[in-house]
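One structure is given below, encoded as structure tokens.
Note that this complex is displayed minus one protein chain, with the remaining chains in position.
Presenting subunit A:
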């Protein structure tokens, strides 16, 4: 029986008091690669934010990696995020420290103590995104594609049950997008579950997978051909 990492029932997504999405019914099973597509402003980011606790779920049911979203407490949010890996369009690396220290920060923040184990882990995730040789660089010394790969490595640190990627290729040129996409595909093959928001339909065609569409305040599953 497949394990469900994300399930929403009749959920609504709000930005303040504005209803952005309503009647959302979504399930994501372990190991899946799911796209969330839709034009800009249709609510993809708001949906993602609700999933990682940056927006409250006030209407409907929702469970993500074992956390009940409607009853999620402020104090639980950091622990929910440790079971998720979040990747952003604008990378969100800490610019005041090197790649390695960016990753070390996450490990320290999430309770790792053993220095040797931390180093091993950092090497392992940087290896997965082919950034091992640049761990001493500052984020601003890296290209966009490289920064995004570091961000993906960061998301992988704590073996997340679900990776949420909000337009991870949105700031990248088509060729670099494909590079980053290859990394995500590779990670997915190794067993990680990924939910990726994008408006880049070219990627969808190149790497077909289960697709959800955001449109007119609704989220519904679409079959590739009708995209």
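We take it that a contact is a pair of C-beta atoms (placed from the backbone, for glycine too) under 8 Å apart; a residue touches a chain by one contact, two chains touch by 3 or more; residues count from 1.
In the analysis below, contacts and distances are computed from a predicted model.
A chain of this complex does not appear here, and its UniProt-recorded name among "Oxidoreductase", "Gluconate 2-dehydrogenase subunit 3 family protein", "Cell division protein FtsX" or "D-methionine transport system permease protein" is "Cell division protein FtsX". When the omitted chain is restored, the residue from A:100, A:121, A:154 or A:213 that touches it is A:154. The residue touching the chain not shown here, chosen from A:51, A:69, A:86 or A:165, is A:86. Set against the missing chain, the residues A:4, A:58 or A:110 yield one that touches it, A:110. In the full complex, the hidden chain is touched by subunit A at residues 15, 49, 52, 54-55, 77-79, 81-82, 86, 88, 92-96, 105-106, 108-110, 138, 140-141, 154, 158.
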